[in-house]
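A single protein chain has been omitted; all remaining protein chains appear in their positions.
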Amino acid sequence: MTPVITEERIRVRYGETDQMGHAYYANYLFWFEQARGAWCRERGWTYKQMEELGYKIPVVEAHVEYKGEVLYDDLIVVKVWVSELRRASIRFDYEVINTSNDKITTKGYTWHVLIGESRKAVTMPPSIREWLTRDPSQHETVL
Amino acid sequence: MTPVITEERIRVRYGETDQMGHAYYANYLFWFEQARGAWCRERGWTYKQMEELGYKIPVVEAHVEYKGEVLYDDLIVVKVWVSELRRASIRFDYEVINTSNDKITTKGYTWHVLIGESRKAVTMPPSIREWLTRDPSQHETVL
Amino acid sequence: MTPVITEERIRVRYGETDQMGHAYYANYLFWFEQARGAWCRERGWTYKQMEELGYKIPVVEAHVEYKGEVLYDDLIVVKVWVSELRRASIRFDYEVINTSNDKITTKGYTWHVLIGESRKAVTMPPSIREWLTRDPSQHETVL
Partner (left out) sequence: MTPVITEERIRVRYGETDQMGHAYYANYLFWFEQARGAWCRERGWTYKQMEELGYKIPVVEAHVEYKGEVLYDDLIVVKVWVSELRRASIRFDYEVINTSNDKITTKGYTWHVLIGESRKAVTMPPSIREWLTRDPSQHETVL
C-alpha cells in the first residue's frame, strides 16, 4: 500500500539558525515532530489524544541526512509518511523541501515504539492500528 | 540578610548562537534555570527533590537586560541569588559575567510561585522555607 | 497614533514542553521573535531584507509575564505591536492568547536597538523608519 504523504509548512525562526548562518542541525528533529503532529491531524486525531488514551510513541532511533542549506526565513515543506508498521513499532520517513530553491535539502527517518501506561512496549491495539493506517481522504483534518 | 550568591559556569554551545553570531536571547533563560539548579545543590538539596515532595516553583515573570556580547565558546559565569522571599513566591536575581572580557553582559530576574499538587499557589511550608533560606556554608553541595 | 496589531498563530510543539507539562518559559521568546517576523511581513518587508541592507535590531531587554497555562498542541495567537519608537530604538509589546480557552496567557515586551555594519547603535535612517511606521493596510503581506 502506498503511504499517503502529509506536508507541513514551516518558516525557519531566527533562533533556529547558528553562527554558520544555517539552521542548526538539531532543529530538524523539532520540525519532524511538528510534521508528525500534522500527520495525525490529517487523519482525524491528534497525538495529544493518543497520550490521553494512555499511549505514547517515543522515538527510539533518528536519522538525518543534511543535503542542502536551510536559512533564516526560508519556508520549508516537511513531507512525512509511514514507511513501516510493525507489531509494536512504527517508522516515519521525512523529506524536507526548501521552497526558496525547490530542492530536497534533507532526508530522514525516525523509529518509534508504542508504549502503554507501564512505559513498556505493547502490541498495538486495533484502535491505535486503525488510527495509524487511516486514509486521510476519509477523515476530517483536526484544526 | 545578605543573600549568598551561587555561581554556575557555562560554556556557550554552537547551537545556542544565531546568525548574528551571538547567543540567541532565549538561551539566557535556560542558563538562569541551570544556575537555579546549582543554587539548590549548593544548599544541600535539588530541585528534583522538591518536585518529588509535591512542590514546584514555576516562573511567573522573567526579565533580562542584554548589555554585552556573548559568543560561541565563551565561558560565562551566571551569578544567582534570592533577592526576595514572600509567603508563596520567590525572586531570583542574575548577573552574567563573560570571562572572555570579565564584563557583566547580562542582568535579569525571575519571579516564581510555589505550587502544590493542586497546581495552585500555596503558602510555603516551614520545610521548604528552610531550604530556600539555608546558608550554603552549613550544607554539603549535592554532586 | 494607535499601533496596528499583527497576529501570528503558532501550534505548540512537543519539544517546547517540559516535564511540568507546560511550555517551557524560554520558548515564549522564540514565539515573540516569530511574531515580529510576521509583523514585518505584514508591512511589506522581511527582517531578512533589513539585515541584507546592513541593519539589525538585536534585543537589549526582554520581559515576560506568565499568567496562564500553555500546553502541548495548544494553538496560541501572539499579538504584537510597536508601543514605542525612538531615535535608535524600538519597543514591541506582546499578548499571547491561548485559543483553547481564549484567555490571555502571557504578556511581554522587548526593546531593540538599531545597529549598522559597525555593530553600534545608529539613528534610524528615514527608509528604516518608514518601514517601522507603515500602515499594513497599504502594503501587501510578504508570503
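Going by the order they are written in, the chains are A, B and C; count residues from 1 in each one.
Going forward, contacts are C-beta pairs under 8 Å (C-beta built on N, C-alpha and C of every residue); 3 or more make two chains touch, one makes a residue touch a chain.
The model shown is predicted, which means the values in this text are computed figures rather than measured ones.
Checked against the hidden chain, the listed residues A:9, A:63, A:87 or A:120 yield one contact partner: A:63.
Although one chain is not displayed, subunit B still touches it through residues 11, 13-15, 29-30, 33-34, 37, 46-48, 72-73. Taking the whole complex into account, subunit A touches the unshown chain at residues 20, 22, 25-27, 29-30, 33, 56, 58-67.
Take subunit C: the residues that touch the chain left off the picture are 14-15, 17-21, 24-26, 72.
Following the convention adopted for this analysis, only the chains that are shown with their structure count from here on.
Inter-chain contacts peak for the pair B-C. The multi-chain contact residues of subunit A, meaning those touching 2 or more other chains, are 14-15, 72.
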